[in-house]
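Every protein chain of the complex appears in place save one, which is left out.
So, chain A:
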Amino acid sequence: MARLDELCKLPGHQGIVWNVGWNQEGNILVSCGEDKTIRLWGRNVNSNDWVCRSILSDGHQRTIRSVSFSPCNKLIASASFDGTCCIWDKSTSTEGNQYECTATLEGHENEVKCVAWSASGSFLATCSRDKSVWIWEVGEDGEFECAAVLSAHTQDVKKVVWHPHQDIVASASYDNTVKMFCEEDDDWICFATLKSHESTVWSLAFDSTGKLLATCSDDRTIKIWKEYLPGNEFGVATSDNMPTWKCVCTLSGVHPRAIYDISWCHQTGLLATASGDDAIRIFRIDPESDPNAPILEQLTIVPRAHEQDVNSVVWNPCIPGLLASCSDDMHVKLWQFKG
């Protein structure tokens, strides 16, 4: 039987912990929350326990909603309800695990909900309650220049994620849709709108190939979307020589409350969900199922993973089956999946 075993429970944050993320090597975990701090967690060399290595504060005036390591591991970006995004740089500090806030990205009219780096490291995307997605170009001199302000959504934008290989960004919104953007002739355009969810889309995750996307929603369903390229053999229509993203699977009746986050492991193919019913669930696509109508099977569930809503889950990029989560209950937890 598949199991998800709790490895440790990390206290320290005061109030809601909103988001967790790994660095590229998978040896540092970062978390952020209502207490306006960012915490870095790592293994203690002697005891092998996970401990808080440093606390970054004084960057934001309000809740920090989202935090993300750059692909080069040198920078951390944080997004806050104070309307700004901070860039934290390790290299400017003389001490090992200290980061200095070296830039503040301003422009959004109100709460910034998410920040994400492109795989190439060339771009940063932010999204906000002001309904817009901003693309920032990362200069070699550490400067950030706004490359696009995308106003395709009609409501609050909750999450942005980049494609694993290409400079394509997907955004999830309170308007129930997901949109995808790419650069065309020096302009960023919306090339796809994914409609099927019946309420807020809280989060989304690409698989390792970037040809499948998983989304989760306030409507208590998970959906899997598949990319169909122009001229595909399945007869799925495309327009303007752009791929079509089609919903090929909906999983309902499993989550009794809103699903706040979904993470797709690029090593194992496992999916994890964070839900408002305090549970963490692990799924995979049944390998026997039709790729054009995949079936999601639940491998295991931890019903009381946290004492309150689970806000975020993220698979470690290097250690298979290692999962981090965080909750309204002020805790960060680490888990090991055993198949």
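We adopt the following convention: a contact is a pair of C-beta atoms (placed from the backbone, for glycine too) under 8 Å apart; a residue touches a chain by one contact, two chains touch by 3 or more; residues count from 1.
We adopt the following convention: contacts and distances are computed from a predicted model.
Its UniProt record calls the unshown chain "MIP18 family-like domain-containing protein", which is the correct pick from "Probable electron transfer flavoprotein subunit alpha", "MIP18 family-like domain-containing protein", "GINS complex subunit 2" or "Trafficking protein particle complex subunit".
Checked against the full complex, the one of A:D35, A:E111 or A:E227 touching the unshown chain is A:E111. If you put the hidden chain back, the residue from A:K158, A:K179, A:K223 or A:R284 that touches it is A:K158. Per the touch definition above, the residue from A:F69, A:W88 or A:Y174 contacting the chain not shown is A:Y174.
Listed for chain A, the residues touching the missing chain in the whole complex are 16, 34, 62-63, 65, 81, 111, 113, 129, 156, 158, 174, 199-200, 218, 257-258, 276-277, 307-309, 328-329.
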